[in-house]
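Notes to accompany the following structure.
For this view, one protein chain was removed and the others were kept in their places.
Going in written order, the chains are labelled A, B and C, and every chain counts its residues from 1.
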């Protein structure tokens, strides 16, 4: 028998992660689009913001306050950081039938003090923080399956945890002096109009940004520390790339004694056996972000470093898909016990 | 009851149209991938050429001669111009159960002399030319449904016919002095290594090419003449754009007396009513190629020209999808009487 | 003897045309940079806005009101449309030693009513409008040489007039139904933060915009009418390209009886003989915008149309250089009787 369809709301459908979620959800057989919110564009069709949806019959954009929550089963929060927590402080308790998948950073950090340090304000729903399950699908499936509130991981943390967590858990690499040089497409910065993200400012050039100050750092360190069962500090340097989608994490790590790249690959193979969204590159082949463009795939590769005792790891994802909305949909599939590939079977768009 | 699955072969899977066809076919519920050919890469997995297919279980690449034709139902020919005709001269008669969809230009021109003029060589399967049905899906559905050999239209001809044919048929625009300024992404030039298509030669600049000499010109004129029931000559100027996918035709036409843009829009609405892959932009909105990226959609728009008695028409498609492999798959759906949207429900990938 | 150095002010140095002017002026042997204004960044170094100027010793940014006009000889106004006229209404009469080159549209339209129609407000310095010389360098050199106020042409009008004006003057092409399909890089839209100009909204796609409504239309028609000595109306459709710099005008024109492309080329050769910034492509070669990138060159080409009695013309420029700041500097050279190539000898940056 076919599962019961579930009705979803996408809060913040005017942004890139909202649109990406809608793109994927439209191919999902068990999902009905119940509500799309966009405060400033309320009353308009979503196609007025994203014309690619013109051929589809979709509900008109509404304000968050106008959503008929009783008709909704699951809520994707694609809102700016800080706004989800205020909303959920009320919604979570009032509509107890609702499940939430939050794509913002609001519920990713477990320690309220660390949250306050990095976001400069106290959390508005501290009682919900312990309820939230950190939703890196492949690494937390059982917990996600039982959650009411999933904190969807950030894009950088996803690309960094997928290769590192199994190796730290297995004790194959050192936890000290992990060097992360990460590269992201511009869509990760969202759709808001900023001079720094104009076409002419971004094309045909690149630069590091937020050196030592990026807000994904505490999320990365929190999760790697949990995996390693000890405090992990990393060096994390993001770079802005002249491309819209795509993310690559280049990881420079020290191997534990008597460990070689072969052991790393075996560990990944064992850990990710049967995972539909994780692929290992053949030996000697480096991953390219374009091969996972608009797909939920992650590509992993490991190389021996020229420097003895060290290895170089790579992970390529699409920052909007596996790094945001694709993983969110994957988490919904886990929540409802559906086939995890539903709505996510798109092949990478290349060329 | 579910239709019987059909097994396809993709000849020329090492090129962009072959890969695009495979990307789409993998989401089609009634298609089995029976064979993928690539002469120089025979014996390798398709993922060695296009790593985006690594997660999929696909047949190994073979040479065309190695295909077990008895196990194949339909053949997509994604081969270079000139090679399909030689192959089909034999295959068509020997394996009469096979259906063919040819994405090359080999069977698009009905007049062998015009073929010879533009391609500089005589046709190698002149007896098959009359068998071929010119497969612009929306405009030739009944003929395609009965064909054994479909000549899939070129990308420029598709983007040009979709807006013009209904208007010429309805006598709303003049057939004289139609000015076509067309813009294409580089993937239309294929994957072969040419200096002119190197990244550094293409990025951040543009230029016209093949002015008055592009091989799509006779195809355009043949089809517009059939629609207008008189000989049509056009001015056709393609331009190479610094982008991989996407095509825009900007059409500058003279209106017949007493015709306004409103009549053009009504004609399109009537002609394309219910068509899943044709959308009209709302009045005043111009189409953007990025909104049909990696989708089979075509976006049409009409504007009154500043010059009285004239109109400006636009059509945006993805040159690899509706302009090639998407339309080929649409034609397969027509051939088998399937829902035309199967395998083609992807939303445009934007951003 | 070496000419006396002149001191310039660049008003609006925080924008792209201001920065481009500064880039060129720094290589000019007779120019001293006297003042750079940027209201919101006053007090900062220009390198805080455009780090490429860090190695240069330049005056700090000031507000327009802070400029010591007595120390300035010539003023480049790179301000937004509407602001120059208000400023010059006072400045022009008060500091009569100053020469002005205005890169905005404020003084390009001779007819105040047409100005009001297109800009929705009455002109704030109507007495200065008759003083302004429309500064397309190659076409108005004697007038520019004597001007105190030069209205620097728009980028589209430059790319359109250079090929058309000599042909209209010589009566070689018809003035009716000139079809202009123009393509521009995004830098033409300036540096202000707008969603539509974000990298992710622009890359890898294209679209027409302002169809029939672009503010360069009246400027084009005014100037072509002057050249043809009769009222000229054109069809003008700009398209936004996924590139930062570069502009191509594709012009579809009808030839006068007994005129061929050969006559067009001869007319250009005669008209532009010895011009350092105008090059004709060899027969059969189409111009590429990338070959004039960051240079003041214009590339012209003419092709016979497939349609008898018609021709296709192309003009490629860099919208920021010959289309704006390069031409402004060329006009300064004319104003002071200097070699016109001073500060403008840069070869196109390709690749």
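In this text, a residue touches a chain if its C-beta (ideal position, glycine included) is under 8 Å from a C-beta of that chain, and two chains touch if they have at least 3 such contacts.
The structure presented is a predicted model; accordingly, all values stated were derived computationally and were not measured.
Note that the absent chain touches A, B, C when the full complex is taken as a whole.
Of the listed positions A:84, A:137, A:200 or A:333, the one in contact with the omitted chain in the full complex is A:200.
Within the set A:30, A:69, A:209 or A:336, the residue that contacts the chain not displayed is A:209. Contact with the omitted chain, checked across B:204, B:318 or B:340, is made by B:204.
Residue A:217 is the one among A:77, A:91, A:109 or A:217 that touches the chain not shown.
Only one of A:27, A:237 or A:345 touches the absent chain when the whole complex is considered: A:237.
Touching the omitted chain from chain B are residues 16, 185-187, 191-195, 197-204, 242-244.
Contact residues of chain A toward the unshown chain are 177, 179, 181, 183, 185, 200-201, 203-209, 211-212, 217, 233-237, 239, 241-246, 248, 250, 252, 286-291, 293, 303-307, 310, 312, 314, 316, 350-351.
Take chain C: the residues that touch the chain left off the picture are 16, 19, 22-23, 26-27, 50-56, 187, 191, 203-204, 244-245, 276-277, 279, 281, 285, 287-288, 291-295, 297, 299, 320, 345-351.
Throughout what follows, only the chains that are shown with their structure count from here on.
Chain A and chain C touch with mostly matching residues; of the residue numbers seen at this interface, over half occur in both copies.
Centroid to centroid, with C-alpha atoms defining each point, chain B and chain C lie 40 Å apart.
Between the CA-based centres of chain A and chain B the separation comes to 36 Å, rounded to the whole angstrom. Shown for chain C are the residues that touch two or more other chains, namely 185, 200-201, 203-204, 242-244.
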